[in-house]
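One structure follows; several queries about it will come next.
Of the protein chains in this complex, one is absent; all others appear in place.
Residue numbering begins at 1 within each chain, and the chains themselves are lettered A, B, C, D and E in the order written.
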Amino acid sequence: MPYVNIKITNEHVTPEKKAKLIEGVTQLLVDVLDKNPETTVVVIDEVDTDNWGIGGRTVTERRGTTK
Amino acid sequence: MPYVNIKITNEHVTPEKKAKLIEGVTQLLVDVLDKNPETTVVVIDEVDTDNWGIGGRTVTERRGTTK
Amino acid sequence: MPYVNIKITNEHVTPEKKAKLIEGVTQLLVDVLDKNPETTVVVIDEVDTDNWGIGGRTVTERRGTTK
Amino acid sequence: MPYVNIKITNEHVTPEKKAKLIEGVTQLLVDVLDKNPETTVVVIDEVDTDNWGIGGRTVTERRGTTK
Amino acid sequence: MPYVNIKITNEHVTPEKKAKLIEGVTQLLVDVLDKNPETTVVVIDEVDTDNWGIGGRTVTERRGTTK
Partner (left out) sequence: MPYVNIKITNEHVTPEKKAKLIEGVTQLLVDVLDKNPETTVVVIDEVDTDNWGIGGRTVTERRGTTK
């Protein structure tokens, strides 16, 4: 029954990698907490690098890239 | 003053249906908890089926569709 | 498969009222979007009035109450 | 180490303004709580006006605009 | 730089198990997406069974328990 939300920057993550994240985190909840995978929900949010900040600056700025 | 976030898969939900969700959940909070609708905020997130997992697999995979 | 998060101030909401919210919002998603209730997840967060702000002030301050 | 999520309507907010929000909220956490800015994360979500409701109606409806 | 939020029901999860979840999901993001673990943030929310609904009913009701 857990709900997991994963936020990452939007940088061309493939559907295969997203499927691996979903499979892996669901299995982790089975292994550690014995949760039922059938009702475990995982939502991935991909966030524009202009909209993600760390250290007070956007990821776009930190990378010194112009988009 | 409540805040409600509704996450659904992104599958061509019409603006009319989204308006009904917002109206309905706001009214529910008035009816059950006597909340003030004027400061009740509802945000709907529509999530790509590649980014939503349940049972350890993406919704795209579960539907057996190729996007 | 929807996921709904409802945030309200923590003011002695009874388990019965929380059950009504969960039932009501799940039914709304069935009625408006034909979602499967069995995999519809609703999480209610009750937030201290010191930790909720609107109009730039905490709810505790707005009510003129000392806790 | 704080995490801040800012949700606003999606109305052509410039990268410069988003950078100012990120810088400002990070500095606020340094000033008020003496947090380390290097591990302070800020994520901005821009939400379609069809998907944002207040007072039981979408922002699109409230503005009387057709999109 | 990812941010992960895990919501589970509040049922006496030990600090050791929570540490395993945090370690495991961080490693998953390193393995699948080559993310930097030093800036990967994981937050676990433990939610009262009265406040978690699935299938339109609270977890407390589904378990047939009185709290």
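By definition in this document, a contact is a pair of C-beta atoms (placed from the backbone, for glycine too) under 8 Å apart; a residue touches a chain by one contact, two chains touch by 3 or more.
Remember, it's a predicted structure, so these values are computed and weren't measured experimentally.
In the full complex, the chain left out of view touches B, C, D, E.
Contact with the chain that does not appear here is found for just one residue of B:6, B:29, B:43 or B:59, B:43. Mapped onto chain C, the interface with the missing chain covers residues 7, 45, 47, 50-58, 60-61, 67. Residues 15, 18-19, 22-23, 26-27, 37-46 of chain E touch the missing chain (whole complex, contact as defined above).
Contacts to the hidden chain, counted on chain B, fall at residues 1, 3, 39, 41, 43.
Basically, only the chains that are shown with their structure count from here on.
Listing every chain that touches chain A and chain B alike gives C, D. We define each chain's centre as the mean of its Cα atoms; on that basis chain A and chain D are separated by 19 Å. Once the centre of each chain is set as its mean CA position, chain A and chain C turn out to be 25 Å apart. Within chain D, contacts with two or more other chains are made by residues 39, 41, 43, 45.
Interchain contacts give a graph that is no line, ring or star and is not complete, per the touch definition above.
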